[in-house]
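A protein chain is absent from this complex, but the other protein chains hold their places.
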Amino acid sequence: MKKIRIGIVALLAAFVMALSLTACSSQSTETATEETPAPAAEEATETAPAEEQATNLTILYEEDDSLINTYSLLAVNPDAPFVDADGNEVADVAINSEGAAAFIDWMLSDEGLELIADYGMEDFGESLFTVNDDAPHYEGEIPQATDETKAIRLSTTTSVNDSGLLDYLLPYFQDEYGYEVEVYSAGTGKAIANAESGNADAILVHSKSQEEEFVAAGFAYTLPDFDSERLSFMHNYFVLCGPADDPAGVADAATALDAFAQIADGKYPFVSRGDASGTHTKEISLWPEDLGITTEADSVADYTDWYTYSNAGMGACLAMANETNAYILSDKATFLTFEANGGIVE
Amino acid sequence: MLTAFEEAIALLASGDEMLTNIVLVTLRMSIASSLIALAIGMPLGTALAMGRSKIASALVIVNRTLMGVPPVVCGLLCYLMFCGVGPLRWLQLLYTVEGMVVAQVLLITPIVAGNMESYVRGLVDDVRETARGIGLSRVRTALLLLGECRYQVFTVYLIAFGRAIAEVGAVSMVGGAIAYKTNVMTTAIMMYTNRGDFTLGIALGIILLLMFLTLNVVVSIVQRNVAR
Partner (left out) sequence: MRIEKAIKRYGAKTALDVAGIEFPRGTICAVMGVNGCGKTTLARVLAGTLRPDEGGRILGDGESVGYMPQRSYAFYGTLARNVALGAKERRFDDRCRGLIKELGLSHLEREQAKKLSGGETARMALARVLAGTWTHLVLDEPTAALDIPSTLAAERLMRDYCTEENVGIVVVTHSVSQARRLADHAIFMDGGRIVEEGPAADILSHPQTPELSEFLAILGS
């Protein structure tokens, strides 16, 4: 009898905890909305409650050449100049070069490229990634995995992982050749740093400048059947998203650069990743140069009234932009996933 | 809330492969690390409480300091040790469940030891006097003392397990949240939240809560039967 009573109390307690969890998340939605400096009074009244309209955030501007988002594969050089935390050279870093080569070869084979081109049709009615016309192409044999080469450590960006591309691709590769790809995902900056610490065999990232630094520092090497360390093979477009009513009028801007200038001029709220990711790197290249915005937090110290330097993942930033009626630069795949999920708690 | 709950139940019922894997990895990691921490921390805490030298009191202070080490700091240290260029790279523990267990054990053992130490301190004088008085050996006294903690052991275990299952800072650094390998409930919640998928995050949170509730009920029943 006593035991039952205790069980009921425990269940109740759990229920209360779960309730307060939900209460917390919905409360944060409300306060965030209230605190947002509304660009204009009438727009504030139009703000629909989250329950009625899950995502107010829409794609306002896309497919501009300056918004192109190119992804590259790089094999980590086993003889790279690895250094430990104190800057001392480390010679015997274990890198699974054969596995990395097999993975990259497969990604750039007919099978891999066709699968990539096809991804997204089923769920979103459009491809999320486009294979580059000049993508490197592999036509040779791909060896079966051995015990030594089986585990491939891939360091990649959240945008690739969150898009679901790898979940879709990897089973084909793994089932056919017996490899196991362990995906570590973080912003491009962190994903590259992870490889420089000897924790990855290959990287799949999307920041040209950071990739070139990686190559220049000797961390990548050219695979036998290719002629470059940096194998740019697919792209999609970043999209500029914002509230559906578009107070800054970016949808009509002539170029992406104009769109960003309009946001800055009117000081419309903007959410930045602020995490040195590929998306962040792209974003700072789009602001008018005289603002002096860089990846460093202090470069935006004067713009805190409209510019949010969030240091969070893409999804979290999208949720933040949605709740604060802000503009945001996102990779298209993550935005579509976010939108499909309704963006917030229903 | 209801949608999230329904989704959680539906996901569990459907035996979703990813979710099942996350739950299993979580359990494996939490049970292993809490049991190892218990096995090390209990004798350690008992020894700390029994020690009467200056060194013993210094060690108590060291242990209490370690109890407050932020998980991310512990995770960072383990990461630096285990990563591809770290001094312990030959152990190949980075981004493995074993590596996460090591980090968790480092975090939780001081907590187990500290809890045991303060509990045993309340008993040690009476037990020691009584045991010496009837001529029991030092080892036998220590064993008796451990036996006297049987009720406390469950409480301490729940604390250890609770820390292990709820911790995110250290495991995300050492484990890397790699799908089907080292992704646990907390890192998955972080990941889904970062993607903006709060519903799945809350669903996972509810499962986490229910798992801990179940363990609590089981432990309470066992505790009441053992410690009489």
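We call the chains A and B, going by the order they appear; numbering starts again at 1 in every chain.
By definition in this document, a residue touches a chain if its C-beta (ideal position, glycine included) is under 8 Å from a C-beta of that chain, and two chains touch if they have at least 3 such contacts.
Every value quoted in this text rests on a predicted model; they were computed, and no experiment measured them.
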Practice problem: May I ask you to name the displayed chains that the omitted chain touches in the full complex? | Solution: B
Quiz item: Among B:66, B:136 or B:158, which residue is in touch with the absent chain?
Solution: B:136
Practice problem: Specify the residue from the set B:11, B:40, B:72 or B:144 that touches the hidden chain. | Solution: B:144
Exercise. Extract the touching residues of subunit B with respect to the undisplayed chain.
Key: 126-130, 132-136, 144, 147-148, 150, 227-228
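Basically, only the chains that are shown with their structure count from here on.
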Quiz prompt | Residues of subunit A defined as touching subunit B within the complex | solution = 3, 6-7, 10-11, 14, 17-19, 21-22, 25, 82-85, 90, 93-95, 153, 158, 162, 167, 182-185, 197-200, 312-316, 318-319, 334, 337-338, 341-346
Self-check item: Touching residues on subunit B, where the partner in the complex is subunit A
Solution: 1, 3-5, 80, 83-87, 89, 92, 94-95, 176-179, 181, 191-199, 202, 205-206, 209-210, 213, 216-217, 220-221
